[in-house]
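Sharing a structure below in structure tokens format, with a few things to ask.
A single protein chain has been omitted from the complex, and every remaining protein chain is retained in its original position.
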Amino acid sequence: MIFKRKILVAAAAMALSAGAAQAQISGNVVKIGVLNDQSSLYADLGGQGSVTAAKMAIEDFKAKEKGLTVEVVFADHQNKADVGSQIATKWIDAEGVDVIVDVPNSGVALAVNQIVRDKKKVFINSGAASSDLTGAKCSPNTVHWTYDTWMLANGTGSAIVKQGGDSWYFLTADYAFGHALERDTEAVVLKSGGKVLGKVRAPINTQDFSSFLLQAQASKAKIVGLANAGGDTINSIKQASEFGIVKGGQKMAGLLVFLSDVHGLGLDKAQGLILTNTFYWDLNDQTRAWAKRFAAANGNKYPTMVQAGVYAGVLHYLKAVDALKSDDGTKVVEQMKKTPTDDPLFGKGSIRVDGRKIHPAYLVEVRKPSESKGPYDYYKVLATIPADQAFRPIGDGGCELVKK
Amino acid sequence: MAQLDPVATQVHDPVWEARYHRNGFLVLFAILVVAPFLVYPVFLMKALCFALFACAFNLLIGFGGLLSFGHAMFLGFAGYVAAHAAKVWGLPTELAILSGMAAATVLGVLAGLLAIRRQGIYFAMITLALAQMVFFYCLQAPFTGGEDGIQSVPRGKALGVIDLTNNIAMYFYVLAIFAAGMLLIYRIIHSPFGQVLKAIRENEPRAISLGYRTDRYKLAAFVLSASLAGLAGATKAIVFQLASLTDVHWSMSGEVVLMTLLGGLGTVFGPVVGAFIIAAMESYLSELGAWVTIAQGIIFVICVLAFRRGIIGELEAFLRRRRKN
Partner (left out) sequence: MTTQALFGQLLIGLINGSFYALLSLGLAVIFGLLNIINFTHGAQYMMGAFVAYFLMQKAGLGYWWALAIVPLVVGATGVVIERLMLKQLYKLDHLYGLLLTFGLALIIEGLFRNSFGSAGLPYSIPESLTGVYNLGFMYLPKYRGWVILASLGICLATWFLIERTKLGAYLRAATENPALVQAFGINVPRMITLTYGFGVGLAALAGVFAAPIYQVSPQMGSSLIIVVFAVVVIGGMGSIMGSIITGFGLGIIEGLTKVFYPEASNTVIFVIMAIVLMIRPQGLFGQR
């Protein structure tokens, strides 16, 4: 009863305040749209799990008690930029969606980024890699949460060289994302004092990497860098194990690998793989507690960093909406940048002017089967990269929002 | 080959046919003029582009008797060229669309010269292989943007005056293009050229013995079909302000076959109906991901086994039977 009265009072106050048009929640509902790949390559790293994560964030935020009605819708963009754009446009134009979250696949993410900017809503990206989202294509309506190509290249690249992996051979997927990842990592390796002994470009969606792996073996590089993603990464790792690359003394560096990929491969194939993630469920008590709750609601699958990013992003968004009592896109993002972030998953952090969320990154190695004590016990942390070093320096991205 | 278009081989009464088609066009365009005020216009535009694509495809299979399994190459490649023309060269919308169409026409000539030499299954396989080559080219060529595609394509202004970022304005622009395309196809089918094409489809050796250079007719049909598919693709790229790999992938070639089969091979309105249904299925079932693929597969199977004439085909057969009685 008191609860209802609070809403009525609040509503009356809002209606009476002058110039109140901006300080209102459109339709009195905050609608969150989770847009990702639900059925193919990236369904496991985000998929339904991201929807679960969003719902958990709404629950933990105690939206009802605060008088906010929050709804979640979701859709499958099938990794196609045209499908993703159409869904995003329809959501905003015809269904009152205020914020779009997740969106793996850089092509789709860039398209949605533009649409959300044109229509002045909010885009919290957790799934995509393109560092352009906070660089050349940065927008006052976009927050890029979990990771990006620069962080992956630098995190994995420099940390590995520091650990002694100073000669590299690249196995690259022959498309824009692969090239970008290879280019960025190569730059870091060279800057850190390492050498690149060679590289080979494989067409995307190659089934058989044996020929390329043979070349990598012949190069005798200490590190074989996999500048690819999704099925290509899984196939190359699986076949590398078959050809005895790790047993022969070389180490595999996965430049874009998720917990779900390791789970799909199995530890006997993935052991020894080095990668960088910004979240791992077994880091501390808070992450563990959250992960257990998540797994219970997600068919016993533990969270990937992308799903963690959706949770944290939605939580921070709701705090901003609540503080402003408005869901005006541009203003909410401003508020999100003004407020420091604090959640059980990424700890304390912040969002920069260019939309980049800052938090520490972890260089991890995949355990041997004998070292794993339970389900999803896959990583041992080799090094922590502090937040101020993990991401590209703010001035280097070419973002127009950054004043020189 | 004649068995692949069960509708068209029947004996017709041209007067009745003409009246039926005229009424059909009136009904169709009456609905389409009113529709954007009732249904989300962006969906309608998608359906119209696919409908034009399917009509172009139907020209080749329904009337030419040639099943192309690579038609996506025309749709998608024209889309890329149009997108590039509008975004990078800054051409006005009309010229951008025409550039896309021109590119598809050239591609059609090149592909046609290779493919026409064979028939039936072999023809289908060649078109599939050629489409794959175009796909891999588009994947790697720098101008296409690879996996990201060409994004933020400007819609521009119609005739330099009307702002096309307004969805209703864009809709009527697309409707005009669609109407022009459909009417052109209708004229082609009912022209002497169209008659020869039908004769070739039903009995090529006889057509040859009558002195027709059948290869030239088939090539002409192929190029026309490619060109109009290109028109559909170029328009689609402008409407969605995006050109992507989806439109050159072989599954898109499969989809246009499905649309035409479902609507009715060899009918005038069939491809339009089929395109709208498939587009609706994709849009409204998009939350269900893999179920769309399964549903498409089921429709294929049912159509092939029990519903070969397609929706409009069955309707036309019903109307003709009723006329007889």
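Letters are used for the chains, namely A and B, taken in the order the chains are written, and counting of residues starts over at 1 for each.
To be clear about the criterion, contacts are C-beta pairs under 8 Å (C-beta built on N, C-alpha and C of every residue); 3 or more make two chains touch, one makes a residue touch a chain.
If you're wondering where the values come from, they're calculated on a predicted model, not measured in any experiment.
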item	value
Residue among A:Ala218, A:Ala323 or A:Val381 touching the omitted chain	A:Ala218
Contacts of subunit B with the absent chain, listed as residue ranges	1, 3-4, 67, 114, 117-118, 120-122, 124-126, 128-130, 132-133, 136-137, 140, 250, 254, 257, 261, 289-294, 296-301, 303-305, 308
Those residues of subunit A which, in the complete complex, touch the missing chain	39-41, 43-44, 47, 174, 200-203, 205-208, 210-212, 214-215, 217-218, 231, 234-235, 238-239, 242-244, 260-261, 263-266, 268-269
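Note that in this section only the chains that are shown with their structure count from here on.
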item	value
Distance from the mean Cα position of subunit B to that of subunit A, given in whole angstrom	39
For the subunit A and subunit B complex, residues of the former touching the latter	38-39, 74-76, 78, 80-83, 85-87, 89-90, 93-94, 105-107, 110-111, 114, 174-177, 203-204
Of all residues in subunit B, those that touch subunit A in their complex	40, 42-43, 46, 136, 139-140, 145-149, 151-152, 240-242, 244, 246-247, 282-283, 286-290
